[in-house]
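Comments concern the structure below.
Here the complex is missing a single protein chain, while all its other protein chains stay put.
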Amino acid sequence: MRIVGLILVVILGSVLFYGSLAFPPWGDPASPASSHLSPYYIEKAMEDTSVPNLVTAVLADYRGYDTMFETIVIFAAGIACIVLLRTFKETESGSRLYRHIPTGITLKIDKKGRFPEDSVVFERIDSHWVPHDLIVKTTCRLIVPFIQIFALYVIAHGHHSPGGGFQGGVILGAAMIIYAIAFNLRSAIRRMSERSAVMLSSLGVFIYAGTGALCMLFGLNYLDYSALAGLLGVDPVTARSHGILIVEIGVGIAVMAVIVTLYYNLASAGRHDEGL
Amino acid sequence: MDALLNILISKANYWLYIILMMIGLYGIMVKKNLVKKIIGLNILQTAVILFFISVGAKEKATIPIIEHGNDTVHAAVSASHYINPLPHVLMLTAIVVAVATLGVALALVIRIHQQYHTLEEEEILKRIQET
Partner (left out) sequence: MIWQIEITILIIVIILAVGALGVKDLLGAAILFGAYSFMMCLLWAIMGAVDVAFTEASVGAGVSTVMFVAAVFRTSRRTED
């Protein structure tokens, strides 16, 4: 198998090597990829949408359908992960570990026993428990708000600098993940429950699709944001810029919620009790 | 000799991407472990993305963000001064979709491990036939 794979890879590789001789030289400004459609985007994007970052302008305005269905793919991936993994069964033994904080004694309570509430005295712990780490937890508590503010900046400033809904959404999700790793999965789920994560991911897709439908309601094409000029009280060019911002916020919410959902399900194998 | 060197410099990038792509393909075909297969898939994916990005590269051009000081003045923009933004857009969405599909793939791997208690391909096939 190893030999067959190697031979196949070498054959395919040499075919591709032969094909690469017909490519234009690397960095050629007159190459076919750079000479048909993209000059229009580069020269006209500023006049059409007043967005200096060409990638954002093309992403959310000229190729809005593409991005909308990409967002739906991400949403579908989150739902698929829940369908595959989420289970409501207890673990085989059904027992839980609790720690009595003043004395430091660990109690194992069986399925039939009465589980105490989480309080100052009793704390539920994971089976792979590590002692309370002051440095990690304090650093995480200090750094999470800054990560979230940076993510909001990335979403809001995507028009003028690298960034946008996808990146900002992933960073927001990563802030939640770092919280879940430094503390534990249950406290992260208390902050942002599974239900609200799913609701937020569908809300993000709804904002995107709803903006498109709103444009249709004002008599122009689907996702033609210049239709929103009357509603926002600005000229059509600025309206396209604002429409891009609205759509990016939708993308950011959806991506953030899906990343968090994926992490919850993967880290606990669908049981949502013990995390990484 | 000079012509050969010119071809080498202008094409060496593409050849390295092809090597990377073939490493990923080899990983998908030959490795028996499912997580290794997923890593191979991701390497293949990033190699394709790298190829697309390099297709859009231009010499003596800058990043695709138009210089802007005052929003009221629209100076004429020449296409040869900015890198082609179209491959960047396509690949940006591809990367985010890649992480979503990675999540689904790892979810499938965890399900398979719950069912058969192994990640090796041959062991899984053996256990499927036993039952």
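Going in written order, the chains are labelled A and B, and every chain counts its residues from 1.
Everything that follows uses one rule, which is that contacts are C-beta pairs under 8 Å (C-beta built on N, C-alpha and C of every residue); 3 or more make two chains touch, one makes a residue touch a chain.
What you see is a predicted model, and the numbers here were worked out from it, not measured in a lab.
Q: The chain left out here touches which displayed chains?
A: A, B
Q: Considering the whole complex, which of A:9, A:198 or A:262 touches the chain not shown?
A: A:262
Q: Across the whole complex, list the residues on chain B that are touched by the chain not included here.
A: 9, 12-13, 16, 19-20, 23-24, 26-27, 30-33, 35-36, 39-40, 42-43, 46, 49-50, 53-54, 56-57, 59, 61-65, 83, 87-88, 91-92, 95-96, 98-99, 102-103, 106, 109-110, 113, 118-120
Q: Can you list, in ascending order, the chain A residues touching the missing chain?
A: Where chain A meets the chain not shown: residues 27, 53, 55-56, 162-164, 166-167, 170-171, 173-174, 177, 181, 259, 262-263, 266-269, 276.
What we mean here is this: only the chains that are shown with their structure count from here on.
Q: What is the distance in Å between the mean C-alpha positions of chain A and chain B?
A: Roughly 18 Å, centre to centre.
Q: Can you check the complex and tell me which residues of chain B touch chain A?
A: Chain B reaches chain A through residues 7, 10-11, 13-15, 18-19, 21-22, 25-26, 29-30, 54-61, 64-68, 71, 74, 76-80, 82, 84-90, 92-93, 96-97, 99-101, 103-104, 106-108, 110-111, 114.
Q: Could you please specify the touching residues of chain A with respect to chain B in the complex?
A: Of all residues in chain A, those touching chain B are 1-2, 5-6, 8-10, 12-13, 16-17, 20-21, 23, 25-29, 31, 33-34, 37-39, 41-43, 45-47, 50, 52-55, 58-59, 63, 66-67, 70, 73-74, 77-78, 80-81, 84-85, 160-162, 166, 170, 255, 258-259, 262, 265-266, 269-270.
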